[in-house]
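In this view, the complex is presented without one of its protein chains, the others remaining in place.
Read from first to last, the chains carry the letters A and B; within each, the first residue is number 1.
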Amino acid sequence: MALLDIQNIDVSYGRHLTVKDCSIELEQGQICSVVGESGSGKTTVIRAVLGLLPGGGEVTRGDIVYDGKSLLKLSKREWRALRGHDISMIFQDSGAMMNQTRLIGGSFVEYIRTHEGISKQDAWKKGAEMLSRMRLPDPDRIMRSYPFQLSGGMRQRVGIAMGMTYQPKLLLADEPTSALDVTTQAQIVRQMMELRDEYGTSIIIVTHDIGVASYMADRVVVMKDGRIEDQGNRDHILNHSENEYTRRLIAAVPSLGGKRYV
Amino acid sequence: MEKKSFVRKYPVFCVFAVLAVLIVLAAIFAPQLTHGVNPVKGSLKEAIKAPSAEHPFGTDKMGRDIFTRVLYGARTSLSSTFILVAVIFVIGSLLGVLAGYFGGWVDAVIMRLADMMIAFPGLVLAIAVAGILGASTQNAIIAIAVVSWPKYARLARSLVMKIRHTDFVAAATVTGSKTVYMLWKYMFPNTITTLVITAATDIGGMMMELAALSFLGFGAQPPTPEWGSMLNEGRNFMQSAPWLMVYPGLAIFVTVVVFNMLGDGLRDILDPRSNEGR
Partner (left out) sequence: MLVVLIGISIITFLLTYISPGDPVRNMYLAQGLMPDEAQVAQQREEMGLNDPFLTQYFRWLGNCLKGDFGTSFALGKPVVTLLLSRLWPTLKLALMSMILMVIVSVPLGVLSAVYHDKPIDYIVRAITFFGVSIPNFWVGLMLILVFCVQMRLLPVVSSGGSFKDMILPAVTLAVAMSAKYTRQVRTAVLEELHSDYVVGARARGVQEWKILWGNVFPNSLLPLITMLGLSVGSLLGGTSVVEVIFSYPGMGNLAVSAITSYDYYLIQGYVLWVAIIYMLINLLVDISYNYVDPRMRLRR
C-alpha cells in the first residue's frame, strides 16, 4: 500500500480553482519531485497534504490518504499529532518559518515539547543533539542564536534537522534549495538523500529546478496551470517523455557546473 | 448602467453619502426646517421645558428651542470642520510636497517645525493656543490647524520622496520641465489620493476636537448655536434638564459616525488595498 495517496483532488480559494484533479502516489522510501513554473499549483498540493492551505483554501474534491487514513477527516488534535511528527515540512527559507524574536533553541524546545512531555532542559538537549546528528557545527551556539543571525544554508540545515527530529515517514520540501547558492544547494540535496537512505523517509520535493528534481527523485511529477501535465519515473520523464511541455522544460535546463544531471 | 453597478459595489459608501448629504442639507435649510424659529432668542416663559410635541428636544434656560439650535448648530459645526480640514489639508500637503520635492534646507526647516509640533500632545497645545488667542470659532480652527498640519506634511513628503527619484520624474527633469510644472504635473496627482483619503477619514475626529474646544469654552461663543458649547451650557442643568445634554451630544455622535463611515468608504473605493479587513 502506498504511504501517501493523493486522489484526484481539487483545491479552491473561494470560487477560484487553483489545483484541478491532481493525483500523486508515493511509496515508503520514495522520493518524488513535483516540478513546474511558479503558479503551477505545486506548492498548493503539498500544503494541502499538511492541511496548511493559506487563507480560505480548501480541498473541494478528492481525498488525501496517508497510511490508510484520510487526512481530510482528521480532527484538530489528530492533525497536530501528525504534523511535525509523522509528516514534516521544510520550506524555501526555514529560518523565516521560525519566530524571529525567539532563539532557535526556543522554537526548537517549543516544537519538541508539543510532541513529548519532557522538561525544557531535556528538550533543549534533544534539540542540540539533533543538530549535531545532522552534522551541524557547534550546536549550542546555533541553539543560542536568532534565526536571522545564521546564513541561509545554515538556517536550511537547521530546518531540516528540526523536521527530522521525530524521523517522520514523510518529508515535504517546498523549494528547499531555491534560495541558496549552488554549493549550499548541493549540500542540502545530498543531506536530504541521506535521510532517505538512513531513515527510509519518503520525500516530496517541490521545485522549479529540474536539475535538483531529476538528481534526487525516483518519480517526477510535472505540473502546469494547476493540473498534472505529466508524471512517471525519472528515466521516463527525462529521456522518453512524449509530453511536449515536459520536453521543453528539460531542454531549458542549463548544465550545472559542466556536469549535466539530465 | 455605470451608476447602478457603483451603488451595488459600494452600498455602504452610498448609504452614508446620502446620510451625509442629508445632514448638510439639514444644516443649509435649518431656517425652513424649523419654520423660522429664532435659534438665539427665546422667551423666558418657555425656559427649561422637557421635550414635547411643540419642542421635540425641549428648551434651554433661555427658553430657546433645542431642536432649532441643534439644527443651526450643524451649520457652525459642519462649516468650521470643513474649513479646518481644508486648511490643514492645503497647508500640510503644500509644505509636505515642498519639503519632499526640494529637500535640503527647505525640507529641514519644514520637517523640524513639524517634529516640534508633533512633540506636543495635540489637544494640550490646541487648548493653550485657542485660549490665549481668545475664544472664538476662528481661533479654535487656527489652534487645531496649528497642531494638525504636520500629519499631512509628513504624509505628503513621504509620498513625494517616493516618486521623486522614479525614472519618469528624472526624465522630465532632464528634459528641462519647470519646477512649478513638475509639482503640478507629477507631485500633485501622485499624492492627492492618499491625502484626500486621510482628510476624509479625519473629518469626524476634527469635528470632535472642535466640539471639545467649544465645550471648554474656547470655541464658538454663546449665544451662537454650537453643539460643544450647548453641552457646556447644559452641564449646569444636568439634574433638572438632561435633554440639554442628550441631544447636542447625539447630534455630534451621529454626524461623526456618518462622516467616519463615509471616510472609510471612500478609502475602500480609492485605495482598496488599505482595506483593514484584508
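To be clear about the criterion, a contact is a pair of C-beta atoms (placed from the backbone, for glycine too) under 8 Å apart; a residue touches a chain by one contact, two chains touch by 3 or more.
Treat the numbers as computed from the prediction; the structure is a model and nothing was measured.
Across the entire complex, the residue among B:Pro31, B:Pro223 or B:Gly249 in touch with the chain not shown is B:Gly249. From the options B:Pro56, B:Gly103 or B:Gly217, the residue with contact to the unseen chain in the full assembly is B:Gly217. Remark: the omitted chain is touched by one listed residue; of B:Met62, B:Leu133 or B:Leu270 this is B:Leu133. Although one chain is not displayed, its contacts with chain B can still be listed: residues 112-113, 115-117, 119-129, 131-134, 204-205, 208, 211-212, 215-218, 228, 231, 235, 238-239, 242, 245-246, 249, 252-253, 256-257, 260-261, 276-278.
Residues of chain A that touch the chain left out of the display are 50, 52, 54, 79-85, 88-89, 91, 93-94, 96-102, 107, 110-111, 114-115, 146, 148-149, 162.
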